[in-house]
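All protein chains but one are shown at their positions in the complex.
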Amino acid sequence: MTPIIALLTDYGLEGPYVGALKGAILSINPQATIVDLTHLVAPGDVLHGAFLLASASAPFPVGTLYVAVVDPGVGTSRRPIALQTERGIFVGPDNGLFSHVLGGARRGRAMRKGTAPRLHPLQQGQRAVHLQEPRFWRQPVSRTFHGRDIFAPVAAHLSLGVPLDALGSGTDEVLAFSLPRAVVAKGGGIRGEVISADRFGNLITCIREEDLPTGAVRVEIAGNSIAGLSRSYAEGGGLLAIIGGGGLLEVALMNGSAAEALGAGVGTEVRVAWGRRGQRAGDH
Amino acid sequence: MTPIIALLTDYGLEGPYVGALKGAILSINPQATIVDLTHLVAPGDVLHGAFLLASASAPFPVGTLYVAVVDPGVGTSRRPIALQTERGIFVGPDNGLFSHVLGGARRGRAMRKGTAPRLHPLQQGQRAVHLQEPRFWRQPVSRTFHGRDIFAPVAAHLSLGVPLDALGSGTDEVLAFSLPRAVVAKGGGIRGEVISADRFGNLITCIREEDLPTGAVRVEIAGNSIAGLSRSYAEGGGLLAIIGGGGLLEVALMNGSAAEALGAGVGTEVRVAWGRRGQRAGDH
Partner (left out) sequence: MTPIIALLTDYGLEGPYVGALKGAILSINPQATIVDLTHLVAPGDVLHGAFLLASASAPFPVGTLYVAVVDPGVGTSRRPIALQTERGIFVGPDNGLFSHVLGGARRGRAMRKGTAPRLHPLQQGQRAVHLQEPRFWRQPVSRTFHGRDIFAPVAAHLSLGVPLDALGSGTDEVLAFSLPRAVVAKGGGIRGEVISADRFGNLITCIREEDLPTGAVRVEIAGNSIAGLSRSYAEGGGLLAIIGGGGLLEVALMNGSAAEALGAGVGTEVRVAWGRRGQRAGDH
């Protein structure tokens, strides 16, 4: 059976680019099973694309192939790569887009806007190649559309059984962002930040369930204090905190948008304190 | 051959949720044929989701599996169910989302905003189970993402041949909304309401073709009177009434948006009168 090829881009859905990407795959492997993750990454937002790629790809079967293209540097000297992890093979630009799927990259501090990705050594079980074999590309290669001309064809060839090593020369490091993570806050508790806001206005933070104590907590964001964690979006009433589907702390508003109500978004600071003033909202 | 799995949600397309849903299916049945109906149901709008589910699913082959998730009560005690009808099996929350595909539910009066769904007995040829067998779910089950953790895995198992009865205990009733339908108007004729507005600004009403007399009619909406039914969007000029692709009366504006021009939308009242003042627009 031919592996699944899953796609994530910032191409948008109103233009011809996503269709062309699929055509480029199907012209090499007409039997390919193509799945869209999302094509609505904000234009050029590599860091958020990296988060979405990890979130959306997590449930896929091991061995899935990914074409991920958020690539403001297309046509420059940034490297095209294919990165193999325990989960599958990721094909795209070496610009930090694979930061979250690398796993070990999760050791940074709060991100500052515009922070550049840095070279990151691969971990055990990971391999990467610098794509350098034009015979696996669509010809001629354009200056602006390497998704169609390089990344999609490479994934299609991988789906047909071409080995990773045939695609270029191995590399031990790829670029990765220093990702935001929970840190100990002055005065106790931890602090982190919002790393994504979803369609519902839920604010997803970098604080993981395992970062929290088992006892009662109090979540502080944008001048609001939320007592305890809720067991669902529909309980607790008003603003609430909950562990979301990715195991990360979320702030949500029942029947509304927390992002809008709080004027909060990516980068907003979140603090978690613990102690007697924190109660689970569900315990009221 | 493995059955088709069709998806309808309010997850939006900019986040990781739709991709994750597909991954959860493909990790169980990598051969599944997955089709998107829509993922742009307005957040939490169960009633409109119910209409879209029925409209989009109607042409699918008998035996299709559906995962439908508009689920503001995720994580509460609302039941996860699988509902088998003559058309296929629908998997999702028991919150009224299957009102339109139940068929017999179509016996209400005009909906009032906020009307709650009520228990509705299944009809002949319909069966439902309360999903209670965690061995067919993705583990661990999150508090917020039952689409990925319960509904998608259950549909994937169904696609592999797991029988409905293995998924939980049978139930004779599911929740359904009392759906808007045409009623006799005071002073003659009928009245109903707009139940959906599409991308073109066409206003789809709850009035069915078979509710109309065979003679000439006059359609009244938002202070406007439309004489007769048109045979196409491009004839009749200006505001027109037409029987749409779902067999429902629509109000449209040639080369424009009726919704915008009339300031009308879901819930707007529509009346149909008949008699000598009504003429088919195409007869002019």
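A and B are the chain letters, set down in written order, and residue numbers restart from 1 in every chain.
Keep in mind that, in the parts below, contacts are C-beta pairs under 8 Å (C-beta built on N, C-alpha and C of every residue); 3 or more make two chains touch, one makes a residue touch a chain.
Values in this document were obtained by computation on a predicted structure and should not be read as measured data.
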{"item": "Chain A residues that touch the omitted chain in the full complex", "value": "10-20, 22-24, 26-27, 30-31, 34, 43-44, 72-76, 138, 142-145, 148-149"}
{"item": "Residues of chain B in contact with the chain not shown", "value": "1, 4, 6, 8, 13, 33, 35-41, 51-52, 55-61, 64, 196, 198-200, 230-235, 242-247, 250, 255"}
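To be clear about the criterion, only the chains that are shown with their structure count from here on.
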{"item": "Chain A and chain B: spacing of chain centres that average the CA atoms, whole Å", "value": "32"}
